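The complex is shown incomplete by one protein chain, all other protein chains being positioned as in the whole.
For subunit A:
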Amino acid sequence: MGLLTILKKLKRKEKEMRILMLGLDNAGKTTIVKRLIGDPIDTISPTLGFNIKTLDHNGYKLNVWDVGGQKSLRTYWRNYFESTDGLIWVVDSADRRRLEDCKEEMHKLLQEERLEGATLLIFANKQDLPGAVPTKDIATILDLESIKTHHWKIYKASAITAENLLEGINWITNDISKRIFYKN
């Protein structure tokens, strides 16, 4: 358990995790965050820049960085990569037109050196809509099977009905804590 002491010392504020929320514009990133902290979700505007929210979850303190997804903001995404423990990639399952874009942007991110080792959680969001692409197909389209550099998992989710949001957060915090708080 010696490692635990080192890491705790390093993390200073123990059990703190930094989570980066990314995805194309209109994917529902802000809505998911607001849903998780219990804010109203019917007055959300497109994100200009970014929001930081702190979530207390299962004894962990999650600093969630929700960064806007507009094209002109994507070049700034890299400013947020440093010391990221987990990455949440949000997909608009109903936006068939841009799923290919979505795949490209995601794989581009995974090449990033500074995101190496970060746990990847994918929310196939908007599954409450009748036109949503099934989660299984989204996994195929995003070519998730080819990801070997990160731990990843995809969840069928909806920010409106809150389906699977907590389950996803549970998984990502567990995976991160296994890695950085190291249990044998």
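Just so we're on the same page, a contact is a pair of C-beta atoms (placed from the backbone, for glycine too) under 8 Å apart; a residue touches a chain by one contact, two chains touch by 3 or more; residues count from 1.
In this text, contacts and distances are computed from a predicted model.
Of the candidates "RING-type domain-containing protein", "Ras-related protein RABB1c", "Tubulin-specific chaperone C" or "EKC/KEOPS complex subunit TPRKB", the chain left out of this view carries the UniProt protein name "Tubulin-specific chaperone C". Within the complete assembly, A:I180 is the residue of A:L55, A:A162 or A:I180 that touches the hidden chain. Of the candidate positions A:D39, A:E82, A:D137 or A:E167, contact with the unshown chain belongs to A:D137.
In the full complex, the hidden chain is touched by subunit A at residues 1-3, 5-7, 10, 25-26, 42-46, 48, 70-73, 94-97, 99-100, 103, 116-117, 129-131, 133-134, 137, 140-141, 143, 145-146, 148-149, 151, 179-180, 182.
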